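Heads up, one of the protein chains got dropped from this complex, but the rest are sitting where they should.
Take a look at chain A:
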Amino acid sequence: TSSVLSKDRDKSAASKDSTPEGAAKRQEDGAETPKQQLLDIIGSMKVEVSYRKKLQQLKASENKKQAQDKLEGPDSEGSVPQGITEDTQGGRPLNPELVKAASAVASSLPRNKKQTESELLAQLRRHEETTDKQRKGGPVNIRNVISEMTVKRRSPAPWAVRKSGRISLQLDEDGQRIRPERSSAQAMDSRRYFCCFSFFVYRSLKVGKRLNIFTKASTEPEHALKTESSPTIWDLEFAKEVAAVTAQPPRNGFEEMIQWTKEGILWEFPIDNEVGMEDDAEFHEHIFLEKHLEGFPKEGPIRHFMELVICGLSKNPYLSVKQKVDHIEWFQKYFEEKKELLQEI
């Protein structure tokens, strides 16, 4: 989760400080204890804003956990440092601007410049990997997501106090954790609701990772339904019966008007002049109708007559293209039938 956390923040140098250095330390000096690493990290930190400090403390503690896990044995979280080595060896193509930015950052730091640069690039590669994995839609572990949400949320004390007045949940001073007072599932829901509420009110809607909770309804059940035969008469009758029973008489004038609109007695407002007229044809299909005159003789009174017909049709705004074409085809059929008669003339 550390990679995700750092990805969500702006890619600032300060946030990158601890992890690449911690990773570097871990890889180089395996003998150093995690505690010493942690102290080194904290000691090397520059002047920062308070919340960033907390973020790094958290990350340091997570790194410590990761290091411990690595020491104990390969774990799911231990795969993160392994991922670094793989990426450095893999050499995935990175944005050249990002690379330049990484080198600039590394040069500004007091430590080993080359080492930090390589670590920053490794970090970037890891981020790309995670974003790709997310785009592919890897298995969403909601627990991790929710826990991450609680960690990220930073609510000052008066804000938390005010909110706790509304919803009966208790917050810590820095708003890090919620004390669940109900069962775990309900607490999860309440926490999620809380987090969503907080995000909605105090941040923009687009900040944060997508949870995919409200994905579009899958088409699986629809397919299952369609494999059956089309609705039988009994189904239709049942549906009609249900509709008749549930249709209450309108309680007020608005409901009456709604019913009228559904029945078609009342028009829909704002009035659309083109209701029922779904003519997707372009204007040239309405006006230039000579191409339909190919079945007729080139000269003679019939051609003259049909050209007049076409002239009239091109000026008619009320018919659709299909109707105009049908009109011309009817005349074609009519004159075909009367061909013998016309030959005599």
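Just so it is clear, a residue touches a chain if its C-beta (ideal position, glycine included) is under 8 Å from a C-beta of that chain, and two chains touch if they have at least 3 such contacts; residues count from 1.
Just so it is clear, contacts and distances are computed from a predicted model.
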Answering from "AP-4 complex subunit epsilon", "Origin recognition complex subunit 3", "Response regulatory domain-containing protein" or "28S ribosomal protein S14, mitochondrial": the UniProt protein name of the missing subunit is "28S ribosomal protein S14, mitochondrial"
The one residue from A:101, A:257 or A:309 touching the chain left out of view is A:309
Chain A residues touching the chain left out here are 243-244, 247-249, 301-302, 304-305, 308-309, 327, 330-331, 334, 338, 341-342, 345
